[in-house]
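A single protein chain has been omitted; all remaining protein chains appear in their positions.
Letters are used for the chains, namely A, B and C, taken in the order the chains are written, and counting of residues starts over at 1 for each.
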């Protein structure tokens, strides 16, 4: 069980870390400062934003720092998931970094769907451009009126009508659907509500500009609309999608969704661990630099314990994440599920606690625009819902444990 | 130790609760929806916002629901702090409610300063208009370059020059300084850095529009600027303030600050308890209404335990808050300090946990604009800094405990 | 809601505290040091033990410090439950103190059963002697082969046979059944397994020396048998009990059990709060007296925070306990149930944490025989099972909360 940094990935880690620190971090604040300045509104990039993004992406490609997430594949570096984890951690430290290296959600998951389950024409039409970073994509699953953690409940409807399906319903929290560069929707719809639980739904691919698709509003995350990326609330009214746009086959939506989620979940966790590292770094620097009552903050109150606890929590979460990655590499996504669920619970909670303490060490500066901590804190909180709430993953872990003892359904 | 609802306050609680639910809550979202629509920018009210606020305030005054915070005073109802706690809890449930009843921070604390320590001319000039709700005010204390929890460190300078003081320096997180109705600054400045620790600073009153006062930027709270209230970063350059504007006397700034803080701290706590109650209410409703895996959410996972823990935590925090209030009423603010510090630590942590669980029960809706939970969550987080970080208050509680055993400084 | 110390109870608190500190505490260690020295074995008192106990009890009676638990009664002081709480807290601080004042479990609960539901002949035969402290008693309910928290499952059998019932089965954790002075069993048995859930069981009173009752073994609590009190595992083989020994009527066992449990539960909590106070006291003294790395322990690590948290937790638990007591006094045991459940969860957890930290401050001495902390720690842990495990009480609290919103069974 080698969870360490391999010779192969070590220079990549160094190169990514250097580019994140030296090239991306200095532009990150400027990028976000541009939000809302586009004459057409918030959900469009300003020229400067595109210049920043495209410049950085070009530099990344030039240096060969691109598409690392294509693990075990001939298209990319053929990294293992364990190796990728170390890179993703570095990318987690600055908000726009993952996109710079074309390793950002939800595109990586969507590309995997195309790669693994897509028909050739789908790959031609969308996968190439996604791999090049020319377009972005959205994964259209969650619905407002059902607890989407129980995906069998999803009611958004796709009805067969001749050569087409006709889609009707609402979807929300469609991340990336605000981005004008979004060129692909991968959408899950109910094609047969009376079928067995896991055969009711079907996965579709489509262009986002089909007639009948309407953006109702951006969902806000603690008050922020995350423009121009956005998490959109969409309404579909009699949207016609050709039957050939079905992925894998009618009724096989769950199969596709399951295959998609493993890597996506763990990538979020890897980046969250990177954020926790960054927060601990900020916490230590602040605690040494700032004084009160005649002493540096680190020597006051419980601050030694707080720093130590942060280090221990990060260390453990990273090891668990690496083990889950190693399970994916060696036993496959399905067998690795309990470990993926474990890290999916652990990493966001851990990172949330570390960032929280880092904020506290900063005083009011910690919640302001003067550090990245505030946006890290709210972002990490969303991970406790994304790809399934904690409760659902804890249940998965418990059931995996109990299946060692009993055959009956638990 | 009567911590209960008295006959005197019971009808006031009912009236406040009714007005919050029926009159204020329905307009709260509309009020916030107007933010940013003023042609002059974010830090001004739209006509509709003023209409909402002034209409509600007029209604509150009409019903005699006004200035309850004037405890133990002939000007108001002469409520005890315990009685006021029950009212403040109700006001905490909707964000603009406290202002509607003229019970909002930082005005109540500032009015107390004027009432208790102000010269007659100060009362004439500012106190009356504040009590009428005509103007608002700001408390100008915190500084960017020092850990302001150790107030003795504050370096913003006021130098005597003839009949005036000349003020220079920066202050930040000046809440309410964005509001165009802000008509008073109460400001703490260092007049003698070489004096004994608690005699270095002096408290001033002044109009906010003096020459040389500059708003550098609004501080953001998890990305929000809280316009038009605002938490401003100010720079003072050679601002001249007449010597008669000193409160109580040169070098007595600490004395004023201490007297101001007791009630202010506990009012925040009372409102936080109201927010926790509201969050628990939302959590129960959601848990009963929403289904997954064939059951209402309350019957899944640890949700019974989560609800029970929330109820127990709220119950205990409320009782502790009431006891601190009762200590203030019966033994005075100074003797009540350890209890005020206790509740100052307990209430925001408790409310944060309850709101966090309520969000989790709501799924992604919980962090969106569709409930108040997201803004409650970020607001409550700020209370762990406001009026002193947790660590400083824990230290106060511990020292009070240890002074039972030893005379020496601990 | 007066939760304070009344004029009536203040002198009693002082008298009890003084007697606990000056008379009982100095003999407590000696009492326990005698355990096991009786020639007839562990479950008998040595002469010295009886001398200590009887001497202290005589002194308590002489001073009128006796049977305080008889709240709202003409037999005793007629104290309220709130008033009693302050006394019970003092008694909690030394292990044998509650018995000295004839306020010990399970006797108080058993006396309440007799007082409230007992026939006259039962009162004559047992109640008088219990009130005098001449005999002790046991409550015989829990069974080894069922989760006794779901009392409807209890299977110990009582079959009517002419004028008698014939009892067969096992009971365990029968506290006090080791004490040779034990003169009464109150026992719950299943008389009709097919009846509706809460009418299956019947409560009996009986002498402990009936033919067919056998002590299988003492149950150990973390290795201790708590001799001579003991928590016995009993087997009943064809034990005949006259039908007149039924309390209240066949099938009414649940009714009796419910009425018995409210006060019993809260008394445990009151004493646990007393133990937490004592632990905090020991923690502060140790932290000030002991040095390491050139400083008193209190100034190292997170110790200020630990002390502050202990103080806050105790303060809140005490207030919650007093509120539950006040509910019992003003609204009755039934209406007070959710609050009793709340404090039943809160108090043992809180006391466990405080004692744990106090142990840690003592280093290895904290787990040794040199302080009371070790025995407090294991004793308090048992309270998380006694009178219902935490999970059952949390469920009660949650259900009470949800009943505010729905009529259906939750």
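We take it that a residue touches a chain if its C-beta (ideal position, glycine included) is under 8 Å from a C-beta of that chain, and two chains touch if they have at least 3 such contacts.
None of the values given here were measured: they were computed from a predicted structure.
Colleague: Please identify which residue in B:304, B:326 or B:339 touches the non-displayed chain.
Modeller: Answering carefully, the residue with contact to the hidden chain is B:304.
Colleague: Of the residues A:47, A:124, A:238 or A:315, I need the one that contacts the missing chain.
Modeller: For the chain that is not drawn, the touching residue is A:315.
Colleague: Would you indicate which residue among A:4, A:41, A:128 or A:193 is in contact with the undisplayed chain?
Modeller: A:4
Colleague: Check the options A:48, A:160, A:181 or A:394 and report the residue that touches the missing chain.
Modeller: A:394
Colleague: For subunit C, enumerate the residues touching the unshown chain of the complex.
Modeller: 142, 144, 147-150, 153, 172-173, 219-224, 290-293, 297, 300-303, 359-360, 363-369, 374-375, 377-378, 381-382, 384-385, 389-391, 394-395
Colleague: Using the touch rule from the top, list residues of subunit A that touch the missing partner.
Modeller: The list for subunit A reads 1-5, 280, 284-285, 287-288, 298-299, 303-305, 307-309, 311-312, 315-317, 319-320, 323, 339, 342, 345-346, 391, 393-399, 401-402, 404-406, 410.
Colleague: Considering the entire assembly, which residues of subunit B contact the chain that has been omitted?
Modeller: 301-302, 304-305
The criterion applied here is as follows: only the chains that are shown with their structure count from here on.
Colleague: Would you mind working out whether subunit A and subunit C touch using mostly the same residue numbers, over half shared, or mostly different ones?
Modeller: same
Colleague: Rounded to a whole Å, what is the gap between the Cα centroids of subunit B and subunit C?
Modeller: 44
Colleague: Where the CA atoms of subunit A average out and where those of subunit B average out, how many Å apart are those spots?
Modeller: 37
Colleague: Between subunit A and subunit C, tell me the centre distance in angstrom, where each centre is the average of that chain's C-alpha atoms.
Modeller: Inter-chain centre distance comes to 53 Å.
Colleague: Considering subunit C alone, which of its residues make contact with at least two other chains?
Modeller: Correct list: 304-305.
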